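Missing here: one protein chain of the complex. Every other protein chain is in place.
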Amino acid sequence: MYRYDEFDNEMVSARVAQFRDQVERRLSGELTEDQFKPLRLMNGVYLQLHAYMLRVAIPYGTLSSRQMRMLAHIARKYDRGYGHFTTRQNIQYNWVALERIPDLLEEIASVEMHAIQTSGNCIRNVTADQYAGAIDEEIEDPRIISEIIRQWSSFHPEFSFLPRKFKIAVTGHKNDRAAIKLHDIGIVITRNGEGEVGYEVHVGGGQGRTPFIAKKMTDFVPRNKLLAYLEAVMRVYNMLGRRDNSYKARIKILVHETGADEMRRLIEAEFAKIDASNMLTLPDKEAQRIMAYFAPPAYETALATSDILQAAQSANKDFTHWCATNVVSHSQTGYAIVNISLKPIGGIPGDATDTQMEAIADCAATYSHDEIRVTHEQNLVLPHVRLDDVKAVYDALVPHDLATPNLGLISDSIACPGLDYCNLANARSIPLAQDISTRFADLHRQHDIGELKIKISGCINACGHHHVGHIGILGVDKKGTEFYQITLGGAADENASLGDITGPAFTEDKVVDAIENLVDTYMNIRTSADERFIDTYRRVGMPPFKERLYAD
Amino acid sequence: MAQHASKHAAFQALTANRLLDGEVVYFTESGTWVEDFAAALVVESAKAQDLLTRATSGDYEAHIIEPYLFEVADGVPVSVREIIRAKGPTIHSHFTKPFSDKSV
Partner (left out) sequence: MPTKHLIIDGATASDQWQTIADDISFDGTLDEATLDGKGAIISLARLEAEADTLRQRNTPIGVILRAGEKVGEDPHRLAPFLDMLSLVAIEFPVYRNGRGFSAARILREQYNYKGELRATGDVLYDQWQFMHRCGINAYEIDGDIPLATFTKAMDSLPDAYQPAGDDKRGILWRRS
């Protein structure tokens, strides 16, 4: 993992001191709310429905045990005993008092964490594949370039007042788990003909009111030129992005209105100038220095199979199920990647209590080389677990309700905070996720249905990624009452697609029945158990689903 | 300033968040801001703007932020949003706030 040096520590401490001063000036009346609001928003402090919310950055979703224990401590001391892991691999606290936030920030700074650029119209936390450094056939660990981008984009003097927020995601693997085509910039690590590592760059993806799949802008940028290329993209956007309408201010609209070819030309022209100056060419030694932090942990030599694991599986059917769903093979022989579901049946997607966080931190310290990852699907990962230890991890997770075997299944939905917390929401999301999860509580039934990604947003801003759910649900407000619109056929992976609206929206009490109707339709028409819901939809299209949905 | 009351609202009340901790508060007849919706001053819509003006004069920013009016009917907020603000999130029963309907 990356560790701060004196420069990083100095920058974060300075920011905490600066924010402490700003909060004091606000509380003393020296700053008005109008003057203070942009300052608190630059430090991740929002005003939500019930209270202030603080978003803490988890760069590329990687945490140490020590950091996770701190997050638990913050939940207990400053909040109501829990935190919410988000689709941006961050954590949000829902009940923090403004006057205590400077102390909170000082505490997280002691474990090299911060809330910088977790809100505002700037470059946000860079996200990456949660299996980084652990999955087979990875070209390069995406956290290396993510950390370089994190540093380059932190306190960037030119790009801190962009037309709108700006999100970057990176994958180093052909299977995209980071939804890179739905980001303002999506980066795929690749190799050129000479075998050198570089980056394929996609620009202009995004969800919200007007969703777009990103357009590929270049096939290959060498490692030492990527920052120059990104600076070119950002400059074109900062100069030309619209500032007359916040719904048209994201780079996806600029790419759409300008056209991908013209956009590519503009970026290349700016890139040529920046590149000629050489000022952003990354020194190889610095790249190597950062790369060294992400070197593989000290794995033990182990066999490809584990007698302990096999014995445990023969003895315990639930454990076997959990292994089949939540455990993924590792690039290192004798190791596995363990997914921790934050979607217990009927639970709140992405929430974790202080004791759960501490249990996970203990597991990581004992069994996973001290590492934890956050996924954009709001689950956690122990990336480096010996096969011999998988059962011990399971046993440690079960008492904390952290071993639900539902990864990728219908109860593993993404849900935004919705109207239960969010100031912008039109409808609740979480209760719907809970109701769907409860309706399909039977895990055998869930396994029978197979992979099915439900994504729920409480408003058109699409924080719950409904556009790219195999089944997407969008909450809308009609005269103060909640309604839910359903979309089908979205996907966030390497074959990204946007869902199609089925038809009129459903009332709150009808929407779970509607989901069950869709599932039943799929089960009736799929060609085999191997044909996933999304495959069936792509094969047959909307008509059979629509017919069943609106039959009455 | 946010406006969450429709033009046709008959009755309205005034809400905000407390500066120090963000807690939801309501404006009362005596000019204070309190947590309990039951203590909120509800006025006819014709007088709602006066209420807002009264509440946002002086150094109100030292106590509350983002005040706005919302619609009330039969003693309860009309929108789901305002009911949730008054009662707390619907997904954490242990955080539910005491909430009593009030008659107008």
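Read from first to last, the chains carry the letters A and B; within each, the first residue is number 1.
One rule holds for everything that comes next: a residue touches a chain if its C-beta (ideal position, glycine included) is under 8 Å from a C-beta of that chain, and two chains touch if they have at least 3 such contacts.
Just so it is clear, the model here is predicted, and its values are computed rather than measured.
Across the complete structure, the visible chains that the omitted chain touches are A.
In the complete assembly, the contact with the undisplayed chain comes from A:39, out of A:39, A:251 or A:534.
Residues 5, 7-8, 10-11, 14-15, 18, 38-39, 42, 121, 148, 151-162, 227, 235, 238-240, 242-245, 273, 277, 279-280, 282-283, 285-286, 289 of subunit A touch the missing chain (whole complex, contact as defined above).
As a working rule, only the chains that are shown with their structure count from here on.
For the pair subunit A and subunit B, the distance between C-alpha centroids works out to 35 Å. For subunit B in complex with subunit A, the residues that touch the partner chain are 17, 19-24, 59, 61-62, 65-66, 71, 78-81, 84-85, 88-91, 95. Against subunit B, the residues of subunit A that register as touching in their complex are 26-27, 29, 32-33, 47-52, 80, 95-99, 348, 419-421, 425, 427-428, 430-431, 434, 477, 480-482.
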